[in-house]
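Of the protein chains in this complex, all but one are displayed in their positions.
Order as written gives the chain letters A and B; numbering starts at 1 within each chain.
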Amino acid sequence: MSLSVVLFYAFAVFTVVSAAGVAFSPNVVYSAFSLMGTLLGVAALYVFLAADFVAAAQVLVYIGGILVLILFAVMLTHRIATIEVSNRSVGRLPALLAVGAVAAVMGRAITRTTWVVGGDLADTPATYAIGTGFLGTYVLPFELASFVLLAVLVGAVVVSRKELRDARG
Amino acid sequence: MEGVSLEHFLIVGLLVFALGLYTVLTRRNAIGILMGVELILNAANINYIAFARYGGHPTEGQIFAIFVIMLAAAEAAIGLAIVLGIYKNFDTIDVEATDLLRY
Partner (left out) sequence: MEPIAVSYLRWIPLLPLLGAAVNGLAGAAIQRRFGERAISILACAPVLAAFALSVAAFVHLLGLAPESRFLLDRVAGWIDVGGLSADIAFWVDPLSCVMILVVTGIGGLIHVYSIGYMHGDAAYWRFFAYLNLFTFAMLTLVLGDNLLLMFVGWEGVGLCSFALIGFWWRDHKNTGAGNKAFIVNRVGDFGFLLGIFLLFWTLDAAGHGTVVFRDLEHHAASLEGAAIWGWPVVVVATLFLFVGATGKSAQIPLFVWLPDAMQGPTPVSALIHAATMVTAGVYMIARLHFLFAMAPETLAVVAGIGAATALFAATIGLVQNDIKRVLAYSTVSQLGYMFVAMGVGAWTAGVFHLVTHAFFKACLFLGSGSVIHGMSGEQDMRKMGGLRTRMPTTFWTFLIATLAIAGTPLTAGFFSKDEILWKAWSQGGPGLWLIGVAGAGLTAFYMFRQVFMTFFGECRADHEVQHHIHESPAVMTLPLVVLAAGSLLAGFLGVPEFLGGAGANRFDAWLAPVFAHGAHAAHHGAHDIAMEWTLMAISVAVAATGVLLAYLLYYRHAFSPARLAALGGGGPYRLLLNKYWVDELYDATIVRGTLLLARFWAWFDGTIIDGIVNGSAALTRAASALNGVFDNRIVDAIVNALANRTFALGTRLRHVQTGGINAYLYVIVGTVTIVLLARLL
């Protein structure tokens, strides 16, 4: 067992446990921080898969952007008084059943299938390839993505503009 | 790495996905549900990268994962704006309170 394998298992466990924290924590702030842990763990896993750029992007965007946004939202939408029991779960049993069913099916698929593994397993940096890919073969989705982001920007402003007016008025 | 195969990554992704699904189904807090969605997206991303690496086309998989990240961010932004709007109207973000579309 080499170091990398152990580290892999460590990060894997960390990720899963953090995800469990998101799922089972009654406190929404605790859930948010658990989410941060999960995202970090996932970034580490990306590194293990030689996706360095993606890992960096993950940390920057997910944790630096989305998680912060989530925390802002949590702050804006809760009365501090009831923060302890602010993230209740209901209907656990049916959810467990549904999730269990899905997981069982998918697990069966994963373990039973003979995955064709092939290709070069060398760990090469991917940034260059990704960059040329975005401006080469995948330039159209790239440009369209900017439209999407523009729409999101405008939409968010519009949606929150009303509430600003409400807040003022 | 020897000893770590594709299936390990897939199992990890499966577990995260299952937990994210569980979160989506059980949470009453709207933000909690959004967090669950983020988990699911991340699990999908793990799958993408894993397959990209072990399938022999790393670039495509990673590009796709970047797209997913971007769209997750966009979706989170909008979703949270909506949540704030709900909070303003209903004075709570308990999804069971927002049942105006009930029969």
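FYI, a contact is a pair of C-beta atoms (placed from the backbone, for glycine too) under 8 Å apart; a residue touches a chain by one contact, two chains touch by 3 or more.
The model shown is predicted, which means the values in this text are computed figures rather than measured ones.
Considering the full assembly, A:G91 is the residue among A:G64, A:G91, A:G118 or A:G136 that touches the omitted chain. Residues 90-91, 94-95, 98, 101-102, 105-106, 108-109 of chain A touch the missing chain (whole complex, contact as defined above).
Mapped onto chain B, the interface with the missing chain covers residues 21, 24-26, 28, 33, 95-96, 98-103.
Throughout what follows, only the chains that are shown with their structure count from here on.
Contact residues on chain B toward chain A in their complex (touch as defined above): 1-12, 14-23, 25-29, 31-32, 34-36, 38-39, 42, 45-46, 49-50, 52-63, 65-67, 69-78, 80-85, 87-88, 93, 96.
Within the complex formed with chain B, the residues of chain A that make contact are 1-2, 4-5, 8, 12, 15-16, 19-20, 22-23, 28, 31-32, 35, 38-39, 42, 45-46, 48-51, 53-54, 57-58, 61-62, 65-66, 69-70, 72-74, 76-78, 86-92, 94-96, 98-99, 102-103, 106-107, 110-111, 115-121, 124, 126, 129-130, 133-134, 138, 141, 145, 148-149, 152, 155-156, 159-160, 162-163, 166-167.
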